[in-house]
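Of the protein chains in this complex, all but one are displayed in their positions.
As written, the chains take the letters A and B, and residue 1 is the first residue of each chain.
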Amino acid sequence: MAELRQATGLLRVETPGQALVEIGRDVARWVAAQGMDEGLLTLLCRHTSASLTIQENAAPAVQCDLLAWLVRIAPEDGHYRHDDEGPDDMPAHIRAMLTGVTLSIPLIGGRLALGTWQGLYLVEHRRAPHHREIALHLLGA
Amino acid sequence: MAELRQATGLLRVETPGQALVEIGRDVARWVAAQGMDEGLLTLLCRHTSASLTIQENAAPAVQCDLLAWLVRIAPEDGHYRHDDEGPDDMPAHIRAMLTGVTLSIPLIGGRLALGTWQGLYLVEHRRAPHHREIALHLLGA
Partner (left out) sequence: MAELRQATGLLRVETPGQALVEIGRDVARWVAAQGMDEGLLTLLCRHTSASLTIQENAAPAVQCDLLAWLVRIAPEDGHYRHDDEGPDDMPAHIRAMLTGVTLSIPLIGGRLALGTWQGLYLVEHRRAPHHREIALHLLGA
């Protein structure tokens, strides 16, 4: 049995404003470069107005519906106390809290153990384009 | 100190349609079979219309209320663009995004460190029964 080791990294993501941005390919490339077959990948989105989700990767309409639902459930005109960073800031915090900023994914047989229809996304909740960072940790052998 | 090692596995779960399905016993049995005392268990639900949650395990009414609330917050008649897989599909994606598909649980003294009232559940969000899969990763010694 190969000895366990770990690797850490940082993934930079450019977002176009409010959107689900596919990050699965970049993440898989970084994982492959660490040369492990079995292990555990952890991702942390280092922001409070963007988040991470694992969601349907086939039908683009699903992503539109997810974003529209988040806008409806945490709207811009929500009578928030915190409004000094623009009307889209506080709802972005709420949407990020709901969807979460950390994910852990087993690596099995050299591949992330995601299901067939599962894609990996950074969710940008602000209206404007942003530079985002995801911290990566891989444990394995 | 014993050397760290890891194990991976796959848990199959049959669901009866929309429900919280208790998986704690099966998960604990798999963990016990790996013969570790301290460690970290990670679960990934490999689907986008089912999810995982840690919730109250004593009062069955809690589970009814959780499901009813999810139906109310993401209803079937939500005017979604994505509706080619049936009216319960898009709300299932939203509910899965809200509740999440990964969980990480410390193993301490040979037992998962869940609280007294915490149970481990797969949440089926579709109306029809489904075969579901959960990828498992255990690190420890």
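Here is the rule we go by: contacts are C-beta pairs under 8 Å (C-beta built on N, C-alpha and C of every residue); 3 or more make two chains touch, one makes a residue touch a chain.
None of the values given here were measured: they were computed from a predicted structure.
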{"item": "Sole contact to the chain not displayed, among A:Ala19, A:Leu44 or A:Ala61", "value": "A:Leu44"}
{"item": "Those residues of subunit A which, in the complete complex, touch the missing chain", "value": "3-6, 8, 40, 42, 44, 46-48, 73-74, 78, 80-82, 84, 90, 93-94, 96-98, 100-102, 104, 133, 135-137, 139"}
{"item": "Chain not shown, touching residues in subunit B", "value": "1, 3-4, 38-40, 53-56, 59, 61-62, 64-66, 69, 73, 98-100, 103-108, 113-115, 117-118, 139-141"}
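Quick note on the criterion: only the chains that are shown with their structure count from here on.
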{"item": "Where subunit A and subunit B are represented by their mean Cα positions, the distance between them in whole Å", "value": "19"}
